[in-house]
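Before anything else, here's the structure in question.
Every protein chain except one is present and positioned as in the full complex.
Think of it as A and B in the order they're written, each chain with its own count starting at 1.
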Amino acid sequence: MTMEMPNLVPVLPEIVVLAMTCLILVVDLFLRDDQRDVTYLLTQATLVVAFALTWALGDDQVRLTLFGSVVNDPLSDVLKLFIYLLTFMTFVFARPYMKERGLHTGEYYVLGLLGVLGMMVMVSSYSMLLMYLGLELLSLSLYALVSLNRDSTRCSEAAMKYLVLGAVASGMLLYGMSLIYGLTGSLNVIEISHAIVRDGADLPMVVAVAFVVVGLAFKLGAVPFHMWLPDVYEGAPTAITAYLSAAPKLAGFALFVRLLAEGLGPVTAEWQQMLMVLAVLSLFLGNVVAIAQTSFKRMLAYSTISHIGFVLLGLLAGTNDGYSAALFYVVAYALMSLGGFATILYLARRGTEAESLDDLRGLNDRNPFAAFTVLILMFSMAGIPFTLGFWAKLAVLRALVQVDFVWLAVFAVVMSVIGAFYYLRVLKMVYFDKPVETAPLARGLDFRLVFGANGLAILGLGLYPAGLVALCAGAINV
Amino acid sequence: MSFEQILFYIFATVAVVGALRMITTPNPVHAALYLVLTFFNVALVWILLEAEFLGLLLILVYVGAVMILFLFVVMMLDINTAPMREGFVRNLPVGLFVALLMIVEIALVVGPRFFGLEVVSSPAPRPEGYSNTGAIGEVLYTEYVYAFEIAAVILLAAIVAAIGLTLRRRKGVKYQDIGRQLDVRREDRVRMVRMDAEKQQD
Partner (left out) sequence: MAETLAPFLGLFPDGMQPTLLILIQIALILAPLLAVVAYLTFAERKIIGYIQVRVGPNRVGPRGWGQPIADAVKLMFKEIVVPTKANRFVFFLAPVITLVPALAVWAVIPFDDGWVLADINAGLLYVLALGATGVYGIVLAGWASNSKYALLGAMRSAAQKISYELALGFALVGVLMAAGSLNLGDIVRAQQGNILDWYWLWLLPMFFVFFIAGVAETNRAPFDVAEGESELVAGFHVEYSGMAFAVFFLAEYANMVLISAMTAVLFLGGWLSPFAGTFMESWFAWVPGVVWFLLKAAIFLYLFLWFRATFPRYRYDQIMRLGWKVFIPLTIVWIFAEGVFAWLEIGPWAA
């Protein structure tokens, strides 16, 4: 039997991450509890190496390998680079928090890296099989991470909800995928799109698309499939929430693009309407319910839902401009969301979670640096002009207007204005209220550096967005 | 009707009846057993389709391992099913309506119009000497090798998660350390004492 050896270079970063994960798993076994920083350093080194590899291998070519199931294109490179970056930052933010709570274990890093691997597979998969497997790898790691703190009933409850609803979502997605496979006879994204063009799409294909969209919406947390999201975000340890709010959204975005835009491109009209419903509901519910929250974590969760609505708006435009706007938005969102949860991690100490909005009162008096970063974050999330969030919203709205969805654009603007209220309320608390708590914020230099860099990135990209815009535009080539 | 068809109808009927009984029987252990019956018959249908490797694997993995663990849990838990059946009559009309609606919808969408024998022809029998196992192995380790590896990584993640969540070393509990037990030498345990015989006091 002769077999052509597939080109493994495009999946080199995946191979390195997997090999290092296995190595860390074994090394961690021989470490004492007080030597856990070795695991941390190895994990961060892995991410840095993967970053360098992806950077070095990246060019504007589209390469298919492993029998057409894996794609290596600018989109996958950009998304992977951001995934490494966001995860790296998450681990920096998480370390002191996890240490204080006795959760600083090897499993945390191993599962985190396995999640990264899952995201990498999702991002560069051209086969439905790999999409599903990558998604499951990510989800499984996330379920385990959420339930990492076994002694907390809140964590267990969150993990249980996440697991059950996640399994339902996987089932939906899988059902839709198997219908598509049955109808087109292929798992490969390109062949699916060819088959649809050739045979046309009838009722079963619409049903299949509906199942796929529902499954993906579940995973991203779009309304009305959002029920798990606030509870999980609130219940999970904050460091885990930070992890699951940032990078996985990028991977989810990749699934939308690969499966809906590239694979099911010929039936865009069908999923456009479904996404429209999801987006409108998400924008409305996310922004309105967030106003009523007293927990900062929960507020950020609802804000996530509204941001997902915006990402969906960009996707449903169905044009290259729309996709690149959505990519721009999802990257901006991930940076802002990570910053938001990092703020909670900054405030948290041994014994307090600091996740209520009241804990932010008078932050300016306690720590002007943190307060200023929160200011940038909130301005950006609200979409105040000349912040990163503003450009992201603008790009999405522009893409919508281009395809004559003016009413949607108007609706989105109205919802953003409503949303601005609760973001600005946070700033009022930070700058104009008296502090309830006066203990100084104690976090190491690395935390403060990365936290500052996060804020600076949002500020800087807001002032000079051209680079990121060009990057996102170059990445999309459907 | 050929012999295969008769067999197919027997296996398929038992599988469907088993599945139905599985959701209607009140006793959870019986439900698990009906599910086993269904798995077994589905495996037989697969074997009829000349997918003997998958059929036997279904029995080996699902019947032999997964369902046994399931039974294990069900037997240990001693579930009280009475509260679950409360309000059955009250919710029945709504449930029936939804079920009927779904049946009609599914029939509309995935009816025989799209998947019947006219659309998808029945598979041609393989020549004698065809090995299902070899064919699966060939694609599994070539075309799908990446997916295969990722699936393995998912299992690794599951193992890490399961062990991470359940393994807790309690303080104050004595554990057996096999390595140390085996390392024991006679000198560690036995002390040879030379002493004079004691005189009996009287």
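Methods note: a residue touches a chain if its C-beta (ideal position, glycine included) is under 8 Å from a C-beta of that chain, and two chains touch if they have at least 3 such contacts.
Keep in mind that this is a model prediction, so the values were computed, not measured.
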item: Chains on display which the left-out chain touches in the complete complex; value: B
item: Residue touching the undisplayed chain, where the options are B:Gln5, B:Thr24 or B:Thr133; value: B:Thr133
item: Omitted-chain contact residue, chosen from B:Ile6, B:Leu20 or B:Leu60; value: B:Leu60
item: Selected residue (touches chain absent from view) among B:Ala15, B:Val36 or B:Ile154; value: B:Val36
item: Missing-chain contacts mapped onto chain B; value: 29, 33, 36, 40, 52-53, 56-57, 59-60, 63-65, 68-69, 71-72, 75-76, 131-133, 176, 178
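The criterion applied here is as follows: only the chains that are shown with their structure count from here on.
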item: Chain B-touching residues of chain A, taken from the complex the two chains share; value: 1, 3, 11, 18, 22, 25, 66-67, 69-70, 105, 107, 110-111, 114, 117, 121, 127, 129-130, 133-134, 136-137, 140-141, 143-144, 147-148, 150, 179, 182-183, 202-204, 207
item: Chain B to chain A touching residues, read off their complex; value: 108-110, 114-115, 138, 142-147, 150-151, 153-154, 156-158, 160-161, 163-165, 168
